[in-house]
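Of the protein chains in this complex, all but one are displayed in their positions.
Right, chain A next:
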Amino acid sequence: MAEALLVVEGLNTVLNTSEGTVRAVTDVSVEIGKGEIVGIVGESGCGKSMTVMSIMGLVPSPPGEVTGGRVMFDGTDLRTLSGAEMQKTRGRRIGMIFQDPMTFLNPVLTIESQISEMLRHHLNLTKAERRERVIDLLRRVRIPDPARVVASYPHQLSGGMRQRILIATAISCDPELIIADEPTTALDVTVQAQILELLKEIIHDMGSSLLLITHDLGVVAETCDRVYVMYAGKVVEEAPVDELFRTPKHPYTQGLLASILRADERRDELYALDGTVPNLVDVPVGCAFVDRCAKATAICETAGPGWTRNSDVSGVACWNYET
């Protein structure tokens, strides 16, 4: 792996709700090297967004609380930073892209003021320099006619254009790391292809790293160098992308891959994992996947499987994983 940029160790986050304590993130360890594109993939509610929020210090509190772990970014534990210091890091050194640009973009501000605001906050530039930079950023995310678009409001743009604006904002201060949470989920597939292509190119050009959150294994295959698979709040498998798709080790990863229908092959017999994900309020004591697992043995019911590291860049949490 490349030299580490972000090292998350033993992250734990809970949400205190009226139904009980939701264990949204449990012992999550994730590492991102310089220049790498790393994916976190998993089904709805498995804790992907909460992991990101915990890394960024954005867990809503209450009901949320990060109860343990370290978030080492370029040698500093982000969890020890003050609110003001963290705010400086966000945007300046770590850029963020969300699924729904409208929650991030201010509807009453022009595109120029939105991006300028970010620049004003973090960089020491004159007004003219800022304006020039905004136009340059829009050009970099391939917005046609940037001089016109800077004056428009978010609702006047299409979903794909808004996502480009978000990318422009995220890269505005040349961050070392970009975290994108389902950046293309709301987009049509031809527009998704444009945006993923753009993201890859920009990350490559800036020499930055990307942490990409998605539920779509196709997007992972197209974009990422390495992947973490999450299930019920935990990382259950980690591997370089080729290895994960060629020789998945965890029964959940195997089941997930076997149930995806692909546009490049027709299947007459469909495969499906039985059952559903467990409720994160009372996570089973043993392996959280035990109810749905074809490989489960007695121990899986009573004890959670530890992490087996298979190499520098791959590991699995399962008592009976495929060797």
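Keep this in mind: a residue touches a chain if its C-beta (ideal position, glycine included) is under 8 Å from a C-beta of that chain, and two chains touch if they have at least 3 such contacts; residues count from 1.
By our rule, contacts and distances are computed from a predicted model.
Suppose you had to identify the omitted chain by its UniProt name; would it be "Oligopeptide/dipeptide ABC transporter ATP-binding protein", "Ring-hydroxylating dioxygenase subunit beta", "Serine/threonine-protein kinase RsbT" or "Acetolactate synthase"?
"Oligopeptide/dipeptide ABC transporter ATP-binding protein"
Who touches the missing chain here, A:Val38, A:Leu256 or A:Leu280?
Per the contact definition at the top, the residue touching the missing chain is A:Leu256.
Which residue, A:Ala128, A:Ala272 or A:Ala298, contacts the hidden chain when the whole complex is considered?
Considering the complete complex, A:Ala272 is the one touching the chain left out.
Touching the missing chain, which residues of chain A?
Interface with the chain not displayed, on the chain A side: 43-44, 144, 158, 160-161, 188-194, 196-197, 215-222, 241-242, 245, 255-257, 259-268, 270-274, 276-277.
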